[in-house]
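Note that one protein chain is taken out, while the other chains of the complex remain in position.
Letters are used for the chains, namely A, B and C, taken in the order the chains are written, and counting of residues starts over at 1 for each.
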Amino acid sequence: MSNLRVDGKGRINRDKRIRFTFDGVSYEGFEGDTVASALLANGVHLMGRSFKYHRPRGPVTAGSEEPNALIGTSRGGAGRFEPNTRATVQEIYEGLTTVSQNKWPSLNFDVGAINDKLHKLFAAGFYYKTFMWPKSFWDKVYEPVIRASAGLGVSPSEPDADAYASRYLYAELLIVGAGPAGLAAALTAARNGTDVVLVDENRELGGSLLSEAPASIDGKPTETWLSECIEELSTLPNVRLMTRSVAIGYYHENMVGVAEKLTDHLAYPPAGAPRERMWRIRAKEVILAQGALERPLVFDGNDRPGVMMASAAQTYLNRYGVKVGTAAVVMTSHDSAWYAAFDLVDAGVTIAALVDVRSSVGDHLLSEAQARGITVKTGHTVLSVAGKKRVSGVQVGRVTGDGKVSDITSVSCDTVLMSGGWTPSLHLFSHTKGSLHWDEENEVFLPGEKTERCHIAGGGRGLWSQQAAFDDGVLAAEQALTSLGQTAKTISVDVDGDRAGSGIVMEELPSNDDKLLAGHL
Amino acid sequence: MSKFSAVSLLKGALTGYKNVEPQWPDAELKSEYDVIIVGAGGHGLGAAYYLAKEHGITNVAVIDKGWLGGGNTGRNTTIIRSNYLYDESARLYDHAVDLWDGLSQDLNYNVMFSQRGVMMLAHNVHDVQSFKRHIHANRLNGVDNVWLTPEQAKEKCPPLNISPSARYPVMGAAFQQRGGTARHDAVAWGYARAAAARGVDIIQNCPVLSIERGPEGAVTGLQTARGFVKAKKIAVSAAGGTSVVMDTAGVRLPLESYPLQALVSEPVKPIFPQVVMSNTVHAYISQSDKGELVIGSGTDQYVSYSQRGGLPLIEHTLAAICEVFPIFRRIRMLRKWGGVVDVTPDRSPILGKTPVQGLYLNCGWGTGGFKATPGSAHVFAHTIAQDEPHPINAPFTLERFETGRLIDEAAAAAVAH
Amino acid sequence: MLLIHCPYCKEKLPELEFEYAGQAHIARPLNPAEQSDAEWRDYLFIRSNVRGDHAEQWRHTHGCGRYFNALRNTVSDKFIATYEIEQPRPTGSEEGEKSNEQLES
């Protein structure tokens, strides 16, 4: 197994080695790793099979938005198996057993993958259009077969062995998300004496500061600033910090349901400890600082193991000290992927080509790329991906005036990093029946009319830079405090070396094959 | 419109789906129709289909303020059964089950009707007596329904916890084998496609502003967001929105619209073979053909059009599911949603004529309208075409709330239905 | 979960303490024997089911135990006002302002 750890990078504890298994094979990782980061460090990208066509799948993200790398987990003993867990979220601990899903007899050789060969038969809604004759075959033959191939993971078969807890909590201000916007809001409110609850789904507070750190904040290295910020918040009596806590629903009158994971990262949970705790938090004001999700790009083979979001590769590198590959092609329509590429080159990854569908980009990007010796192909696109269970190369071509592609060449690589820009994460806001409006300029949905006493800050409002997120967090806190009848003393957070960027939105990348989508729908 | 079959699918696959046509055309609103149906859910689309197919009335429009099947048709938990207590209900719901069987072939659209059986759990002596009464009544009406011991119930549905010390002990169950589920979207799409093929116009995203009446009182047409449309007959089949639409015609109804919530889990391999309902613990569950556990909750306590339910009800429902099926406690819920259901005082629908000439009404299905879709649509079409109710829906009049001939199915309604 | 202001306890409290009790201001006929069937139907069964501001009864079951009235928007689920059982349904802008104050408190 290759070792893809990068010295000096990541927030894992290198003094604590942890062993866990995946499909019966034992792997080593460090405390702070997720299953995905530890497997990637061992060069493993293939982690599952897709739902319908059983196509090989690996992680495309590094967080809770992961659609592909779903695994089964258990810690031994009856009643502790859980299906469909995101490998990108599950932390490893000594004794953790994990398995891949939706494959038979094995992940590497899967009989169900025949569906992929027949994908043209299994078009969208195909089952509505057939299996009707002869009528008696439906009950006896067709339906049993359709049902047998349903599902992804297997259901637990033993009664759950764990206990669960719940709590009601009232606060003046609830902040969801502890990235730059959430932290700035928390600092502002906390220093004003407001009763604050800050929840974040990750094991550490910091959000994007953990993976896309700017050069410095308030004149200090980002890491120092962050630890001082958390230290300050955790010592204030009017602040409650909750990590590993997912806001699952936004209900009437500012009640937010939060599921806190208590033991799923512990090798030896204390006796009698509940596994999770359900919080029903009622806040007078809510700030949603949940950031944004990177958009994938649409090209043939974009689900092949080894193809992932550019920001995910950056997160694996900077949070976990893991190179997701040795030679990467970057395919983007947004500036942010350029910075990811720069980080990767600086850590020793070869960027085989940086392909940007835009015909021109900022000079500073081009010069930084040149300084690193990256082959830049603007006005180009990736057409398809080679390789079966792992990327082995891509076809790259020049976008011509009529939206077709010419001058097609092959580029070898083991990783493809894609970025189609960013989409504000407004799921919780939508629970409130708040309206969304389409922002023509940035081509994103932004929060519109509100129905609850909530404020959206940072990436959720289409603000991509970290300085803008900090500023917006402060602003949101000021608004919340005003609404609470408190006078806010404002604060400022100054970012140096911010990597602001912009991009364009591509529904589908240019291609010469207009049947491409029809066959795969 | 071309016919769907394995052969046509194969042809499509070989030709790269070059000639894929829309499943139904996007119709322009005409200035006049013989019949306009308000509400493009399963009931409304189905009525249009049967009007065209069985009564030869094809100058028909189905109008919806939103998208096709976007209301309760696409939001329900797809349970089908007919084990209702009273003769009138048994006939109506069993007519639907008869039509469900064969609907895929009739529509040339696979609605995936799955007669996997519906089990209703008895947790106490009252449940046992009540269900046994239902079983006897059902048998007299020719509706299949049998009593299962806890062991027999467990044999059919292995995840069931039948321990006598369980929080909700299972003392037995009523089981209807002909009951089951169908694919709700396919029902709406199948009816839409089949109706459109016979000339029915389907108009989406067109809110109805008011029902217009002439000097004699009879309906003259509809005021819509796209202007006035003349119609000789108007049939309202708008579920939770019925009161609001009918109010514009001056008809006030014995309806209240409540939020109803449902949720599904992440998909898992087949584990749950039946539909299981429990009136007492307020929950019902089945597994979809995709693998998700589909779970129905109850209505919130207050009237609302918000399509937004509260957390306590969901917590209660899931707590109950986890007690009865303890192996499911570690399965995550994927999403939950709310619908608006129109509930009548006797928990039976209103299906027939109204005091206004040319105005017909199909509403009040509460939380249980999906199961009745083909039967209801079929007799509603008859009522509209003949201006007389079909014998099956004759008892389900609006007048019964004045005459007192109620059909009180509150007990047969599982959670509310 | 709604938050409901009880006009007797003068506190805004979680919905779990309350029970919904149907449309408000429906008066029982003074002379039941003289009611026609249609009047009985209206009294017993016909409901406004309004999409908008709805006058309704609630009971603070797990609190002071009292029935009271509320004006609530059925589209947003927001309470506009809650008021004691004998009081008339609030109307007009003055009442509207008062009820907004109640929401703020």
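Quick notes on this one:
Throughout what follows, a contact is a pair of C-beta atoms (placed from the backbone, for glycine too) under 8 Å apart; a residue touches a chain by one contact, two chains touch by 3 or more.
By definition in this document, contacts and distances are computed from a predicted model.
The listed choices are "proton-translocating NAD(P)(+) transhydrogenase", "Inner-membrane translocator", "Sarcosine oxidase subunit gamma" or "Peptide ABC transporter permease"; the UniProt protein name belonging to the chain that is not shown reads "Sarcosine oxidase subunit gamma". By the touch rule given at the top, the unshown chain touches A, C in the complete complex. Interface note for the absent chain: among A:Lys9, A:Arg280 or A:His431, the touching residue is A:Arg280. Per the touch definition above, the residue from A:Pro270, A:Gly403 or A:Gly485 contacting the chain not shown is A:Pro270. Only one of C:Cys9, C:Ile26, C:Leu44 or C:Val75 touches the absent chain when the whole complex is considered: C:Cys9. Only one of A:Leu209, A:Leu226, A:Leu262 or A:Val361 touches the chain withheld from this view, namely A:Leu262. In the full complex, the hidden chain is touched by chain C at residues 1, 8-11, 13-14, 16-17, 61-66.
What chain A contributes to its contact with the hidden chain is residues 163, 165-170, 262-263, 269-274, 277, 280, 282.
By definition in this document, only the chains that are shown with their structure count from here on.
Put simply, the C-alpha centre of chain A and that of chain B have 38 angstrom between them. Along chain A, residues 251-252, 255, 280, 433 each make contact with two or more other chains.
Residue positions 306, 308, 310-311 of chain B are each in touch with at least two other chains. Note for the complex: chain A touches chain C at residues 251-253, 255, 280, 282, 433, 451. On the chain C side of its complex with chain A, the touching residues are 1-3, 14, 76-77. Residue ranges of chain B in contact with chain A, taken from their complex: 4-6, 8-10, 12-14, 16-18, 20, 102, 104-105, 108-115, 159, 161, 183, 186, 189-190, 266-271, 287-291, 306-308, 310-311, 315, 322, 326-332, 336.
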